[in-house]
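Shown here: the complex without one of its protein chains, the others still in place.
So that you can tell them apart, the chains are marked A, B and C in the order they are listed, and the count of residues begins at 1 in each.
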Amino acid sequence: MKFSTKSFEGIPPVLSIENLTVGLTGNPGAKPVLNGISFKIRAGETLCLVGESGSGKSVTSLAAMGLLPKSALEVTGGKILLQDRNLLDLNGRQMRDMRARHLSMVFQEPMTALNPVMRVGQQIEEVLNTHVKISAKEKKQRVLDIMEQVHLPDVDRIYRSYPHQLSGGQRQRIMIAMALILEPQLLIADEPTTALDVTTQRQILSLIAELQAKHGTAVLFITHDMGVVAEIADTVQVMKHGELVEQAPVETLLRNPQMDYTRKLLQAVPSLTPRPARETAPVASALTVQGLRKVYGSSGWLVNREPTNAARDVSFEIPRGRTLGIVGESGSGKSTVARCIMRLIDPTEGSVKVGDLEIATLGRAALRPHRRHIQIVFQDPFRSLNPRWTVGRSLVEGPLNCGEDKGAAMTRARELLALVGLPPDAIDRYPHQFSGGQRQRIAIARAVAMEPDVLVADEAVSALDVSVQDQVLKLLDELQQKLGIAILFITHDLRVAAQICDDVLVMQKGRVVEHDTAANVLGNPKHPYTKALIEAAPGRDWDFANFRELNAASA
Amino acid sequence: MIGYIFRRVLAVIPVITIVAVFVFLLLRLTPGDPAAIIAGDAATPAQLEKIRTSLGLNDPLPVQFATWVKHLFQGDLGISLISNTSVSSMIADRIWPTINIAVLTIILSVLLAVPMGVLAAWRHRTWVDYAVMSFSVLGFSVPVFVIGYIFIQVFSIELRWLPVQGYTAPSQDFAKFLSKAILPCLTLATIYVALIARMTRASMLEVLGEDFVRTARAKGVSETVVLFRHALQNAAVPILTIIGTGFALLISGVVVTESVFNIPGIGRLTVDAILARDYPVIQAMILLTSALYVFINLLIDVSYSLIDPRIRY
Amino acid sequence: MLSVRNRVQDQAKLKGVWSGITQRAASGLIAGALLAGTGLGTAAQAEEKVITAVMHSGLRVVDPVITTAHIVRNHAYMIYDVLVAVDENFTPQPQMASWEISDDKKVYTFTLRDGLLFHDGAPVTAADAVASLKRWGQKDSGGQLIFDVTESLEAKDDKTLVWTLKEPYAPLIDTIAKQSALPPFIMPASVAATPVDTSISSFVGSGPFKFVETEYQPGVSVTYEKFQEYVPRSEPASWMAGGKVVNVDKVKWVTMPDSQTSINALLSSEIDYMEQVPVDLLPILEGSDEVVAEVRDPLGYQTIGRMNFLYPPFDNVKVRKAAMMALSQEDVLGTLIGNPDYYKVCGAVFGCGTPLADETGAETLINGGDIEGAKKALAESGYDGTTVVLMQPTDVPTISAQPIVAAQALRNAGFNVDMQPMDWQTLVTRRASQSKPSEGGWNLFFTNWGVPEINTPLINPMLNGRGDEAWFGWPTDPELEALRKEFIRAETPEEQLAVAKLIQAHALDVVNYIPLGQYLSPQARSTKLVDMIPSPVPVFWNVKKED
Partner (left out) sequence: MTTPSQAVSHLQPVLRILSLPRRMRLGIGPMIAAVVLLIIVLASLFAPLYIPHDPLAIDALHRLKGPSETYPLGTDAFGRDLFSRVVMGGRVSLFIGVGAALVSVGLGLVIGLVSGFFRTADAVIMRIMDSLMAIPSILLAIALVALNGPSLWSVICAITIPEIPRVVRLVRSVVLTSREEPYVEAAIALGSSMPKILWQHLMPNTLAPLTVQGTYICASAILVEAILSFLGAGVSTEIPTWGNIMAEGRLYFQIKPMLIFWPGLMLSLCILSINLLGDTARDLLDPRLKKREA
């Protein structure tokens, strides 16, 4: 692993934040959202602000841009010095003049961060319209220049495109072009790659690094992903609950974290090294999928649309007690497969057998009694439980459908709550009273209450912070050991797949490109796409949990 | 796009058919006899019966319906039972006041309401917002005719600025048209402004919370540009929708306003026709307004793609 | 269906819906914007004298034979002329024609005066008059009586018309001179050939005004222009008789949905004339120098109640009497009109202020009712509590009060009243139904008549005892019929009055209908309108408009 080793001795800071405190508007008594944050960024330096959700990373960046939502948050103390000017002293007009010229920002979600009804070229040009007075021709030339600089292909066409006509990566390049066209001293990047696929993420990270080197920009980079930190940071700031926990140069922090919280955070990062293979006793297959195919949007009357093959010729088998991971980037068809298997959508062709029972062709009503054998846990813990139902009611819904006695089902629900590590009084509470991780546990308990043979986990940990992710993965593992459930684990995250899967199936554009044991797929990928995926995983050479290089362990 | 429009137009057919059957049946099952209205106070039952027969009202319902539909396809809306003139010429005579007033009202409403809504959303939870919201709730809460009377009392009777009533065609005397149309338009606009301002505000509030607005602000552009160049266009689709569905509201307003200000438009024509059981006129008017409603909303749906490049049919 | 209708339909087809609308598109907003600054629009009108009048209702039907609606009659007086017309002394006078009666009183010879022209330029001939009278005679009840005894009616030459009767019919001239409800207007023979149940669609008459067809909007406005070739009689105008001298270029009738609007329009000189002003609103006009409110029609209206003779409880004369006793004209009129200057308690079925007026039998009505007597009479009548279905129109101000007041009075007397609200059009439909009250029929309703429409036994629609052929309520009353025949035979006013008294007494004895009193309807005009003659029909001849 090669870390940045640039030295910033003696370089004056571009941005210094001193003792910044942010509180809830009109509620001075409440606990501050940011509590006495101080740090400096120097020219050419990349400072990574890491922390879990709610740690105050984004609030810090918005405070610096002067973009805090006034009705909710306000700065209550401290200074934000850009070079020597305190941004907090500026009025609205002066602050607007600063933006884009001296400091600019790139946001997480490039789809929503661009105005959907305006051509992207104009959106970049608007920066020039606002801040400089040059001829229209010059403006256009400068826009095309910066678009070239961010390596957009066919700039003339893209200049005239709308955001929805571009890919996620291209949109983020537009955002970067927009942020850097006036060569500001400071670029704030708020999770700029989180919404992107790994391969795109890699390109964007190197683009930022390239432009930074070229213009000597100071970068405040906000992320929750330790892999990204390892790739790009010069300096790292760890935040927790609005306070700074630890600050250090990147290598120091990763090798030798001082604070418990930092250590915990790092230890929770799943390793790319596959779990040790479990012995494979010849057990019966819990789920067998043969030649599964799903086609969307056939052409109908007066509708002439090219049908999309969301999944083609997908076949696999999961023995009882084992976990199969399906990995792939967005649009690879992995979720389609999961939904077909659950019969939430009807497969176009192919066979899905749970045990010996063919469910792909059963009618809705005929299928219902057999549903209990195969259950699902969804990605979004906030939407997968009915907000109006108590946890207990959600937990017994399935058993009651199977004709179980209500009292018995409630007793069992309590046991399940204990099993997933929640207090027994949770049964009378409502979902909003729980955190995301807790809700995901409830969702798992609800699935497990049906005593299924197969559990489908569709990105079940993707929305969770790493520490919580770690706990949920452990829970799934435990349950599998206790109950012998077969798990179909859908994820885009190779690290997670490595931690939980026995076998891994890689999908690209609806096709299976590689299917082998986890060790083989991750350790010795055959297909170029798999190789590219692994290649792109940030920080893939570092063993975060053990604070050392990965190969150090094998060496 | 063409295909989409074609499909949408096809989808109009069952809607209009149902409207036609519904209206026809509704009217024929209504107690009420145009013959009695034609004949006046002193007619005897035998005389009424003769008039009914001569009007074709004694034919079996399906026959009457078939005759009506057949004529419809020939572009003939029938003959008014009461005035014995062709319905199409009656409508043609009286549709222009309504259209002129309605168009002026919509223009006026949009010009007033959109800035109000934008301002309210921008200054969310300030007195500006509360003032706009109060106005828009108030606009919904006072019956149209009361608003009309208040305007007449204030502007025509007390201040004597504007005429009390009437209508002059703009082609005849545009200044007179404006002076007579202003009060009815303002009256009609009250509820429409309320509606559009509300929707503009709600839609703007939503859009102002979007990331790209933050992006625009991060670029340092002024608030005016943020509001009107970035946010408004994105907020426009629901605003347009409400203008379309508000058309129904406009119709009901028109019916009342035409009575208050004595404008010889189709609103009064229809109400008079209903009260006089002039079946061909009622059928034609309801069919026409329904078709107009469907058509306007079709037009608005199609116009979405002009505003939002993401929408393609 | 019939020819006229078809012809109009064909025209409509040729024209098509959309072409009609698109043609007018040119004169829509855009054209208006172009013309805006030029002031072209007003230039031509400045010199014309136009009276803009708000009438009591919109003109929708244009056939004065098919309907008795007042607005249609008023319209007909504008564009048509009549043979003979009644003057302010209720005396028939020559209008288009003078007449002679043979000694045996069986042959009436009418001679048309010179200079009579239709609006299309054709001279008015006796043949036109014959055709018009025949069409009218099929419809008008008075006309029917004459034609019952007519031997022949023919044009002897272009100017002479001979009407030969089988037996003398004294009121013939009175009947054709009447000004309500269906006067015999003279139309071209071709128009008069239209079957009587089909509405005419021509506007060609020979009256003092021409109909401006292009400006006709049914129910909204109608414009008349002076017929330059009209030759008025030399006598001064008196009611419908005398010289119809037109002193303005155009008369425009516009409809306003609401009297308040009309009053305001009158006050701000947007209109010149308002045919009916609600009495309650007169105070608004009082302060103005530019507007005069006055009563033009000295007779006014009679408001009445009519019962259904076919069904209980009002098939029983005792119950009818009890109901009548419960009612007080003062209460009805006070509520309806309010200002005593404008109403008159009057128990005469032929209306007070008319030659035949007599108030026999109306004592309780005109003396504030007799609730106690009514209770007693009801108790003795054998009334079993049958519900009285009372139809209440909700949309006509001049008949909205009567049902409310009556319902209260009847309930006080012990009647079980079910007041059913409905719009007037539903009411006129329903009153024609002879079904049981519980099955879509009715027991009692109220309406108003212009006094000239009820002032003789010949034309009073209620005083008809022919059962199913009678007016709504369908009394079968041979005695009444006999009295009417006797009235027809009466030759002198004195004899007529004597019979009329008998009819009055009989009518109230059997409660043929309940006269609820008389009220006047004031009109309002701009002071610029002068020389407006008093008349029960609002006429626009003689009147001048000053600058």
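Everything below uses one rule, namely that contacts are C-beta pairs under 8 Å (C-beta built on N, C-alpha and C of every residue); 3 or more make two chains touch, one makes a residue touch a chain.
Please read all numbers here as calculations on a predicted model, not as lab measurements.
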The chain left out here touches which displayed chains?
A, B, C
Touching residue (missing chain; options C:P195, C:G338, C:G353 or C:G373)
C:G338
Where B:L57, B:V128, B:V294 or B:I307 are the choices, the one touching the absent chain is B:V294
Out of A:N401, A:S435 or A:Q481, point to the residue that touches the absent chain in the complete complex.
A:N401
Touching the absent chain when the full complex is considered, from C:P397, C:P478, C:P493 or C:P534
C:P397
Would you write out the residues of subunit B that touch the absent chain, in ascending order?
14-16, 18-19, 22-23, 26-27, 29-32, 125, 130, 133, 137-138, 140-146, 149, 153, 157, 205-206, 209, 248, 251-252, 255-256, 259, 270-271, 274-275, 277, 282, 285-286, 289-291, 293-294
Extract the touching residues of subunit C with respect to the undisplayed chain.
258-260, 263-264, 278, 280-281, 283-284, 330-331, 334-335, 338, 392, 394-395, 397, 400-401, 404-405, 407-408, 419-423, 425-426
Residue positions on subunit A contacting the omitted chain are 72, 342, 344, 364, 368-369, 371-372, 374-376, 378-380, 383-386, 388, 394, 397-398, 401-402, 425, 428-429, 443, 446-447, 450
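Here, only the chains that are shown with their structure count from here on.
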Length of the line joining the C-alpha centres of subunit B and subunit C, rounded to whole Å:
37
Roughly how far is subunit A from subunit B, centre to centre by C-alpha average, rounded to an integer in Å?
50
Could you tell me the distance, in whole angstrom, between the mean C-alpha positions of subunit A and subunit C?
86
Contacts with two or more other chains occur in subunit B at residues none
What parts of subunit C, by residue number, touch at least two of the other chains?
none
Touching residues of subunit C toward subunit B in the complex: what are they?
1-2, 5, 8-9, 11-13, 15-18, 20-21, 23-24, 27-29, 31-33, 35-37, 39, 41-42, 58, 60-63, 66-69, 72, 139, 141, 181-182, 195, 197-199, 201, 217-221, 254-258, 261, 264-265, 267-268, 270, 395, 423-426, 428-430, 432, 434, 440, 447, 449, 453, 461, 468-472
Listed in rising order, the residues of subunit A that touch subunit B in the complex are 65, 67, 71, 92, 96-101, 104-105, 107, 109, 112-118, 126-127, 129-131, 162, 164, 175, 178-179, 302-304
Can you tell me which positions in subunit B touch subunit A when the two form their complex?
3, 6-7, 124-125, 210-212, 214-223, 225, 229-230, 233-234, 307-310
